[in-house]
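Just one protein chain is left out here, and the rest sit where they should.
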Amino acid sequence: MARPKSATSSFWTAVWSIVWKDLRIEQHTRQTMSVMLMFSLVVVVMFNFALSTDLDAARQVSTGLLWATIILAGTLGLNRSLSIERENQTIDALLIAPVDRRGIYLAKVISVTIFTLLLEVALVFIFTIFFNKPFWQPAALLVLFLGTIGYVAAGVLITSMTIQTRSREVLLPILLLPIVLPLILPAAIATAEIVSLQPQMDTVNSSISLIAAYDLAILAVGFFSYPFLVES
Amino acid sequence: MNMTRLNRTVTILNVLAFLSLLVSIGFIFLYAPIERSMGNVQRIFYFHVGTAWVGSIAFFVALVAGALYLWRPQRRWDTIALSSVEVGLVFLTVTTAAGSVWGKPAWNTWWEWSPRLTLITIAWLVYAAYFMLRGAIEDEEKRGRFAAVYVIVSFVSIILAYVSIRIWRDIHPVVFGGTLESAQGAEQGLQDIAPGLASMRMGITLTVNVVSFSLIYLAWLMNRIRLQMLKDEVTTLKMRVAARLQGG
Partner (left out) sequence: MIQIAGLVKNYGVTPVLRGVQLHVAAGEFVTLVGPNGAGKSTLMRIVATLLKPTAGEVKIGGWALPQHGDRVRRYIGLVSHQTLLYGDLTAAENLHFYARLYSVPDAEARIGRALKQVGLAARQRDPVRTFSRGMMQRLTIARATLHEPEVLLLDEPYTGLDQDAAQLLDDLLLREQGNGRTILLITHDLVHGLDLCDRIAILNRGKIVVSLNSQEVTSGEFLELYAAHTGRKEVTGGK
């Protein structure tokens, strides 16, 4: 019955089938993307309103606002992605399938990252227009990309915990936001530097290496500790 | 560890911790020289650094206990991790308070959103959230597992934040293993350590403080562990009584 297949190839088959499944669900419902996008728009408009007396001030805080929007909208995406598996307890089906549990973690990181990156495409567009700053620059996109990976890597791990507690959605931001601050701070600083008139490239470079280090470290921790969160 | 041995250890540690606190206070006020530019207020430095040192040790102990729990899920590792985070958080709070009191004369402000102070705030939030996580989980075994994973993630995250403040310039001086960038910050904060004898006296006072705060940490940790063990015992007894009453 067991077909001769190498362990790595069946690992990745499982990862991609879970990603495929998540994308398929999103294709049918469009719930995650629409909720994240709507929420982001509300946040942007709200902050613009709050800062409208001073357009320069709004421009100054725009990078911070961009990242704040991403991480807040991200919690919605994370909650949605992991609560899908709790609706009909499909997480059990994943756990009894001959799939490495770490593969489940990786698949969830990949699918939420895809959703968040799609959101960021829209946000970069919106922010460039609203705040008249070049958020579309390759370096800024790289920071967004790397930052998102680390954020989602920590997010999937923390959400897998909070989703199994009594307080569920409420607990996620309290646990997740402090954990990702060490990532978001350099990311926001680097982004601000890139879109400024005279970017200081050494600040950007050191920030990018910090972000990359965070990505790798949290991915590794998540990869190896996720199995402990789903088996009792 | 059995209860009588633990009780004895706790008593000895309590006495030692108390004595070492007296000794370190003595060193701070009687032995350490008056710092040249800031005067007597600089003496809070020894408390500040001592408690900060203990804070990082406490969180490191929690990390190790968490990893051990995942490796061999035994109740005691969870107890040690919990106790250490709790004590560590208290020390972190003391560090911040002492730093703030010192910051007022040194920087002319209680608080500054400099990278290092931001880091402390993050660390405080991260470890305070640890208790929220624990509080939200009923099942003891699951709570232990989740808390262990969380304590590992948070430590990694704090370490990365620590690395990042080493890279950025900061108003706050670096005491242990300072780098070039932070040297100019040191001038504003600690001031140049007085040469010769005075400097040596400061160093000795600092060492005495670090040692005695470590002792206080150890005593406190053991007290907290003992408390948790007693709590667990009470729970077990309650369960047994309940089972007996139900006719089990």
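Think of it as A and B in the order they're written, each chain with its own count starting at 1.
Rule of thumb we're sticking to: contacts are C-beta pairs under 8 Å (C-beta built on N, C-alpha and C of every residue); 3 or more make two chains touch, one makes a residue touch a chain.
All figures in this text were calculated on a predicted structure; none of them were measured in a lab.
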Listed residues B:V15, B:I34, B:M200 or B:M239, member touching the removed chain: B:M239
Contact set of subunit A toward the excluded chain (per top definition): 1-3, 5, 10, 13-14, 17-18, 20-21, 24-25, 28-29, 84, 87-90, 92-100, 231-232
Residue ranges of subunit B at the interface with the undisplayed chain: 139-141, 235-236, 239
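Heads up, the rule we're going with is that only the chains that are shown with their structure count from here on.
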Where subunit A and subunit B are represented by their mean Cα positions, the distance between them in whole Å: 32
Sites on subunit B touched by subunit A in the complex: 70, 115, 118-119, 122, 125-126, 129, 132-133, 136-139, 141-142, 145-146, 148-150, 152-154, 156-158, 160-161, 163-164, 167
Complex interface listing, subunit A residues touching subunit B: 154, 157-158, 161-162, 164-167, 171, 174-175, 177-183, 185-186, 206, 210, 213-214, 217-218, 221-222, 225, 228-229, 232
